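Input: a single structure, listed below in structure tokens.
Only a single protein chain was left out; the remaining protein chains are all shown in position.
Order of writing sets the labels: A, B and C. Residues in every chain begin at 1.
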């Protein structure tokens, strides 16, 4: 299990290349990569604020729960903060298990919890200024399925 | 959309590096990598037979349905046949969408359909000989959710 | 005349990957009955058709679908891809 919170960019492909490398007991690997999306064509950057200390603790607790609940053989959560350009990777999750159902469920669980329970806040920066991204009720609702 | 059925190995990390590259409208990428799992410690190889022609047509139809149903911005399905060693990648699926729910649902849909509706058959090779992998009722049941 | 393809353990039991068959069978089920009557290896492969799948011109079909106009039929066990 690896949890990393960092300002620096990262290479999702390189993380996947190193993930669960050389193991013969893993049948299924799921990964999720979240990127800065520019819907309007006017986004200059995304600024991500976080709560140092609590962020790492909250994510580690989620990852530990996922590992236990779905008997993951490997688990990776990487999340950035700071100023990110459109198209850049914001975060990724990777899960490895014997079978696909466990790897998928664990990855979705982690994404749902990261969205609403890890202390990150996003601000969209355009030429007009900055707008804090509002939390969606659907993201909060997504937690009820776990 | 790209569908590829091949005997040659492939590099999942390189595929992910090239997937949906340079786009600014994608918020979520999900990938699944299936590998040859050696539960017993005695597996020499996995032999995968397929039905040339029908395989490509069946997978293309599934991928097209996934793209339409979840408004995917990119979709990749890669599946091998022939003789594979433990730990080697068998196949991968990658989906890209604006939001995570669509990317996850499409990837799981594709995996469920590939399992039971794409004409591949697996045979486990050990020193004792070869055993055809039996289809699981749970894999057939998984289709009912779509 | 129809091309008949066999895959996985169906292919192994029959000992053939494909053959051309002269038949007037109206459905896959009727063709299975004809083939099974031919030789024990066919009878063995087709002993339990509920364990088999059939494709007509590379599309999954049922054992009572019409064979008229079909050029290629394939018999195989349930798929185990992914």
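By our rule, a contact is a pair of C-beta atoms (placed from the backbone, for glycine too) under 8 Å apart; a residue touches a chain by one contact, two chains touch by 3 or more.
Since this is a predicted model, take the numbers as computed values, not measurements.
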Chains in view that touch the one left out, judged over the entire complex: A
Of B:37, B:50, B:79 or B:100, the residue in touch with the unshown chain: B:100
Chain not shown, touching residues in chain A: 34, 48-51, 53-54, 57-58, 79, 90-91, 111, 114-123, 132-135, 140
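Criterion: only the chains that are shown with their structure count from here on.
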Where chain B and chain C are represented by their mean Cα positions, the distance between them in whole Å: 26
Chain A-chain C separation of Cα centroids, rounded to whole Å: 48
Multi-chain contact sites of chain B, meaning residues that touch two or more partners: 34, 111
Residue numbers of chain C (touch at least two other chains): 82
